[in-house]
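Of the protein chains in this complex, all but one are displayed in their positions.
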């Protein structure tokens, strides 16, 4: 496996899907509000049909996700269910674009 | 909410992320093998940095995901952890592209 | 890793969380309806605060999850978001109770 990289602030790649509950079936306005929160947080993001891929430092990413919840509750959404997948690695530095390219190179 | 659409074969939009365990840290060859299985199944798919968005009928989609597991075990992967999110709705027909566009229209 | 077990019907351990959308904030009646569907399917299940652990053969498990979606749509739920995590392994046979015990033995 080779030597591990020195540990500083933990860098993460995350996939985020925020599901507002109790506001009917039209969720796009809430998803769009989250996009704005993530952009304003200065994170690298890629919107896809089922969520948003995010790259950043641990603390910034999760503070931004908390801000998404606060923004939606402020829009009178009473309940939120969110899924997050988190990727960290110490063997190499990998961006969202690297992650996608590593698969596409094999197709 | 209005009348529900008639129920036939259930159409689903899925997000899939397959994580092989016990084959080291380089996972791209396994993800690429899954892409081939999904394509050969004739499903509509969109690869993104953290997974694959899939659109199709319930039975076809989950048969294809089972075939991904079988393909990876056949590549001598002893253990697999997969995440799936599933979206179904009876109020309207929605494609992967519609789902993405409904958010992008508000940004 | 040793020899792989022969491949027959794929056995899975799944974690399931079904989130009805467009029916307000009280979701327990829908979760309870899913429990009944899973029990009637004859699957081994363990309800926990955030979902249900399920053990069974691939085809039976996913047919039961589809039946959950159909049951909720029949209860006039217009949209459903479900998360599933799937575990398969060929190196050994493992039950839900084995999986829990393997961790508890180390605490």
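For clarity, chains are labelled A, B and C in written order, and residue numbers in each chain start from 1.
Quick note on the criterion: a residue touches a chain if its C-beta (ideal position, glycine included) is under 8 Å from a C-beta of that chain, and two chains touch if they have at least 3 such contacts.
Being a predicted model, the structure only gives us computed values, none of them experimental.
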Contacts of the hidden chain among displayed chains: A, B, C
Residue among C:10, C:23 or C:53 that touches the chain left out of view: C:53
Residues of subunit B (touch criterion as defined above) contacting the omitted chain: 19, 21-22, 24-25, 27, 78-79, 81, 83
Residues of subunit C (touch criterion as defined above) contacting the omitted chain: 1, 13-15, 17, 25, 28-29, 31-32, 35-36, 46-51, 53, 83, 85, 87, 89, 91, 96-97, 99-100, 102-107
Residue ranges of subunit A at the interface with the undisplayed chain: 1, 4, 7, 10, 22, 58-59, 62, 65-66, 69-70, 73-74, 76, 78-91
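Heads up, the rule we're going with is that only the chains that are shown with their structure count from here on.
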Distance from the mean Cα position of subunit B to that of subunit A, given in whole angstrom: 19
Approximate Å spacing (C-alpha centroids) for the pair subunit A, subunit C: 25
Junction residues of subunit B, two or more chains touched: 1, 83, 85, 87, 89, 91
